[in-house]
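All protein chains of the complex are present and in place, except for one that has been dropped.
On to chain A.
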């Protein structure tokens, strides 16, 4: 019995130690974001500031354009939710309708998952450029609006909706659009929850494509702005840490609320 207890203590210690190591960058970031300028050059470095200050955050919004970056990021988030709806519509059609070319089209959708981003990056830039959409919000949002993985998940879920339900609604005279929005969407709530959070995180974090597309400040996202900060204010750690915390903390809060759904969603989608 004592060996078992000892083992439990050992495993728990290992777990906590690993967790603390994983937390170091977060603690360092949050602690440092409240440091006044003179504490950044202190040797030895402090983890938590001696005289905490909100200066770094004030400068972020008053001296830098982070408010604009925040608005742009939220615009991208908004459009990514429209994309989510398009994915759901396509997944529904693939799951619940018979039509010529259905399987071929679905394989085509799946095939797009295997194409590495580096291969399409340059041609997509050329296409967007030919459309005259470089340096516009449309150019930033449009290429990544829909995604094969989302379509696949919605289809998998919606195949489990019984056909009788749809037939009954049709007999009652409901139109197809109404059926989708009033009947299917409420049933598909669990997938929407998981996909919605993942979509939000993805859009909030979107970096590379906005970096390629946007040429001026007014279109930068938070992460593009932050990378600029890293380049131009390389030694201003206070500003950098405040910017990083502003990007990371909201996501962590949202994640903590919904983590059960996300982790279980991964379990469903990843393995079976």
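Going forward, a contact is a pair of C-beta atoms (placed from the backbone, for glycine too) under 8 Å apart; a residue touches a chain by one contact, two chains touch by 3 or more; residues count from 1.
Convention: contacts and distances are computed from a predicted model.
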Among "Xanthine dehydrogenase YagS FAD-binding subunit", "Sugar ABC transporter permease", "SusC/RagA family TonB-linked outer membrane protein" or "Lactate utilization protein B", the UniProt name of the subunit that does not appear here: "Sugar ABC transporter permease"
Which residue of A:153, A:219 or A:247 touches the chain not shown here: A:247
Absent chain, residues of chain A that touch it: 8, 11-12, 14-16, 18-19, 22-26, 28-29, 32, 40-45, 47, 86-87, 89-90, 92-94, 97, 99-100, 102, 105, 108-109, 111-112, 115-127, 129, 142-146, 148, 151, 176, 180, 201, 204-205, 207-208, 212, 222-224, 226-227, 229-230, 237, 240-241, 243-245, 247-248, 251-252, 255-256, 259, 263, 266-267, 270-271
